[in-house]
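Can you keep this structure in mind? I'll have questions shortly.
Every protein chain of the complex appears in place save one, which is left out.
A, B and C are the chain letters, set down in written order, and residue numbers restart from 1 in every chain.
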Amino acid sequence: MSAIAVTTEKPPVWRRLIGFNLLTAVVLGVVGYLIGYWIGGRINTPSTAFFSSDAGENDISVFLGYGLGVVGFLIGLGFANYPVRRMLGYPPTLAEHESADEGLGRYFRLCTDHKVVALQYMVGIGFFFAIGGLNAMLIRTELLNPNTHVFGANQYLTLVGMHGSMMMGMMTSSILGPFANWLVPLMIGSRRMAFPRVEAFTFWLLMAAGVVLITTIFFGGFQTGWTGYQPLGAEGTAGYDAYIGFFALVGISMTLLGFNLLATIITMRAPGMTWTRLPIFVWGVVSTAILMLLASPMLAAALFMGAFDRTVQTGFYVPGVGGSSFLWQNLFWVFGHPEVYIVALPGFGIALELLPVFCRKPLWGYRVAVAGMLGVTLLSFFVWQHHLFVSGINADLRPFYMLSTELISIPTGFIFLSAMGTLWRGRIRLTVPMLFVLGWAFNFLFGGISGVFLSDAPSDVTTHGSFFSMAHFHYTIMGGLVFTFFAAIYYWIPKMTGYKLSERLGRIHFWSLFILFNATFGPLFALGFMGMPRRVVTYASNLQPLNDWVSVCAYGIGLSMLVFLWNVVSSLILKREPEVANAWNSKSPEFQLPTPVPVYDFERIPVFDADPYPYGVEPAPVPTIAPAGGTA
Amino acid sequence: MSEVNHFRRVLLIWLVASVIATPLVIFVLAPIVPPGNGTVESSGQVTDNTVLFGLSTPIALAVIVWFLYAVIAFRERDTGGAVLDGPPLRGDARIQMWWVVITTTIVLFLAGYGSVRLLSDGAGGGQGPNPIAAPSQAKDPALQVQVIAQQWQFTYRFPGYGGVETQHLYIPAHTTIEFNVTSLDVIHSFWAFQLGVKADANPGENNIAYVTTKQPLTFNIRCAELCGVWHGYMFDTGHVVTKAQFAAWIAVQRAQFAPATRSLPPYSKSYFPDPQRLGG
Amino acid sequence: MSSYGRRLLLVTSATAIVCVAIGLYIGLYLTNVPGSVAATRVGPVTNLYLGTVPAAETTDPHPTWVSYYVVSPTSTNWQHKTTFELPAHSLVHVTVYQFDGQSGLRNPFISQATGTVGGTFQLNGKTTKAIDPDTASHVFAIPQIGLSVPLEGVADNAPNQCGNAPCSLSMAHYTISFTFRTPGKGLYRWQCFVPCAAGYMLGFGGPMQTVGYMDGFIKVV
Partner (left out) sequence: MEASAPVAPHIEPEPREWQLRALWVGARMLCGAASFFFMAFLFAYFYLRSLDVNKSWKIGHVTAPTGWGVAIVVVLVASAVLLRLASRRPTSALPLGSAALGLALLSIVLQVITWTTLGFGPASGGYASVYVGWTAWYAVFTVACAYWIETQMASLWRMGREGVKRPRAEGVPADDVELLGAGLEACSFLWAFYVALGVIAWVVLYLV
């Protein structure tokens, strides 16, 4: 980790900046964009001229610019080197830049060490999470008063869209990116991902996607929110091209991330790591990865149709010229509903993984929990039209979708059963990660129960598209995913970085976040019932007191996040107190390794003869894990 | 520790809490939850919500009581730094089976109840061009009102009154109304809050929602689907008025909007105004 | 300590950069909305003069976008602002110099004026209730108070048509004027209903969805 400690002969800094790294990537990305934009301007055929001449903007140019920009960015990072060598017939290799000697530089270039990619993910996603959160603060600022506007109406909608896209696009990988990439090879004893270069590729592609989304503000933003409904998107400015580009890149990144994790878990489990001994977190990863692998391609396809509508003038989504606005709604939600479980399932995995450690008990009802996760995975493909209960699409099928949606609460209940059983008669230690897990349980309970109101078609008539549904999915995603995300951070980040996090600041962070989260999103249920639709720039003046309360509490959440940020900065960058190998007395394989974990993880592929929850068993079977020596 | 029957205690606490909280929720909270009792459909939704509230309160309490009790009763006290393990319980087939049975029963009941309520009168939701659930129109046929959404306002068309189009919405009391919701450009959603009506307005499609009005009432209309820059400002106030007032109002509208009515296209369930309208 | 100092410096400078970036983002992009103009008041009636052009000035960020402007009574002094300050509960006399061509309304209903005093408007001095919906160029509408006035478009074959703003009264145009009563204090939005955003599918993108072109507010004080 320490870049300063390395004192061996090295070329001067400016020399080291030349090569395949982030700097080159950014330069080539910009060059690629300009080339693409120029080409787009040249291939301005009569069939497309109407877009460029009258509107003063050319969607073909923008799309080609984004495409070649991303390609340039990836070439600059060195992603083209290996494919070119393979095309010339050179033999396959797996690893690139897997050496601790390269210090901090590893983090700014293509590196296939799964632990490096995980930390890259952590910081990269953290950055976009901060932007998304900032957007939320700005949205709440605008909603302080219904009659005066801080931002322009179109800028406000762009903020709403960027907040939603940022959170649903970038944060989707927030657990699988950092934590699954770091943990899965250690937990199943594989030492690496099945396709390490693909692993790095998903990260850098995601970063490119985030930048593409931010550039929407140079093209007038987009007014569609994260759901990108058509034909509103078709008529938008070039800012909507950024939305398409962003989600398409995210979709590709997610597909490959799920593909890679699934391939690793299926084929590369160490001897003795049977399916029934798999840590429950890995099961959470499996179910999420299945959804990512299968659902994300549909999103990409739907977006490509939208891109064709905007460039070559096909009519997929424009009624009257062959298309239908229903088509987008269907395709989007066929992806979109698995997507919300992509966001929820890793949280289940983390909660159930941490509970045994802090209850000092084996996971209760392991098979039930696994069945719950797989059940959610399966059912999530059959519920999408509950987003369309009042849309007039296939109204005859509403009873079916009501049933399938409510059926999902059975496997979700399994997760709660498993959690409740694990708590029972345990020796519960209320550490910071445990507090976040308990917070998850509380929030997700209310998220789930409010979901029953939305899944009930008669009740949904009022709550649909209102702040009620907005509060519901914030309870499940922010209360569910983000709380477990923080649980995982407090639990694993000391192990991942080798430095302690402050427990005191952690507790302040938890209690402020938990209280303020409920104070912010609880009243939104009421606002929804009182008739406030989503994504509005103004609202009825009798709703102002409640909105102001929500805004103030939302600022409190912002401050709470600053406490966390300060914890990270002071503990990991300034103080740097070394962490012991197994601070939580966990029996999970990754905690049997020294801190920091050596580059090659294990000297030998470990052999497992029990699941990772042998609590209360004397003598406890510990997996025979020999850490890779000498490189630490 | 093991002398105390923890399970019995949790059960007791839950029973007491449920007995206190559930009636409070059903009789105090649920009736004041909107959309109120202005129409048959909105009362139906209030009833529906009451059932959901009544059912979910004991369930939520069960989980919360269990978690709180466990965290308080089983919290590790001072062990002098030693890390002690709890009992290695790994599951119980009977409990798991009962859990499945109970949750499945609740879910099936909810789905069945919801379907019955939905199919009785459509619950005010948009049902597409061929509704499967409509309120009884035995006494007199429903009044057709077409809601035309466009960026960014709703207008209303009355096919039974010479196809006149109006800027605001007045509907008669004690009447079944058939809203035919459509859009001229992008997706909107017609949300008549106090009526308990919500139906998406899709370009080129017809979406029917029924409501049976009761007493005269003033209601808010809002767009509930993001439709562009003025989505937040796409609202209006509608009125349920007596039948006589309605007749007078519609006569005034027909006279006032006679010039515009002449240029309107013939009444249709959906419109395709030269879709590209590229402008210039 | 020097390593600690270095890290501290790194953190501080990173924080400073992020704060500056956020400040720029909010300051330059998010609050970038056109300013407001107060209408001139002569006696009991407030006068507001507007111009509609097929394309904004050539120096505008979007020189091809159709737009409203605030102009002087003689169609000079073109200001690119679409928020108008008007006094509450009083009569406002609006005059629009309309230089743009015909686009046609998607909903012909809007071809009739509503919400004006008398339910009519003056089209080149002639009292009019409604126009042919296919010849409409724009609409000035404040849906919250029910005001809606169609603006006749210049015929395609008219001589001496205006291209970019500013346009002088010697060019082909229609003069539309009407009077309406302002509501109580508050912020009301106005918009155009003609799908007039050339080059955008459905004609409702770009200028139709950007405050400062075919949309704006009236600020009633």
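We adopt the following convention: a contact is a pair of C-beta atoms (placed from the backbone, for glycine too) under 8 Å apart; a residue touches a chain by one contact, two chains touch by 3 or more.
Quick caveat: nothing in here was measured; it's all calculated off a predicted structure.
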Touched by the hidden chain, restricted to displayed chains: A, B
Options A:V26, A:A130 or A:V321, residue touching the unrepresented chain: A:V321
Option from B:P131, B:G204 or B:G232 whose C-beta touches the chain left out: B:G204
Given A:T255, A:T476 or A:T538, the one touching the chain that is not displayed: A:T255
Option from A:T93, A:T274 or A:N542 whose C-beta touches the chain left out: A:T93
For chain B, residues in touch with the removed chain: 204-205, 272, 275
Absent-chain interface as seen on chain A, which is shown: 20, 47, 78, 81-83, 85-99, 102, 190-192, 194-195, 255, 259, 262-264, 266-268, 271, 293-298, 300-302, 304-305, 308-309, 312-316, 319-324, 326-327, 330-331, 334, 599-600, 603-605, 628-631
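Basically, only the chains that are shown with their structure count from here on.
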Touch-based graph of the chains, sorted into line, ring, star, complete or other: complete
Chain whose Cα centroid lies at the greatest distance from that of chain A: C
Highest-count interface - the chain pair sharing the most C-beta contacts: A-B
Inter-centroid spacing, chain C versus chain A (mean Cα positions, whole Å): 41
Residues within chain A bordering two or more other chains: 50, 54, 153-154, 223, 231, 235, 318
Multi-chain contact sites of chain C, meaning residues that touch two or more partners: 189, 197-204, 209-211, 215
Touching residues on chain A, where the partner in the complex is chain B: 50, 54, 153-154, 157, 223-225, 227, 229-232, 235, 318-321, 324-326, 329, 359-368, 388-396, 398-399, 402-403, 406-407, 409-410, 413-414, 416-417, 420-421, 423-430, 438, 441-442, 445-446, 449, 452-453, 455-462, 464-466, 529-531, 533-540, 585, 614-617
Of chain A, residues touching chain C in the complex: 4, 50-57, 134, 138, 147-155, 159, 217, 220, 223, 231, 234-237, 309-310, 318, 569, 573-574
Of all residues in chain C, those that touch chain A in their complex: 3-4, 6-8, 10-11, 22, 25-26, 29-33, 62-65, 186-187, 189, 197-206, 209-212, 215
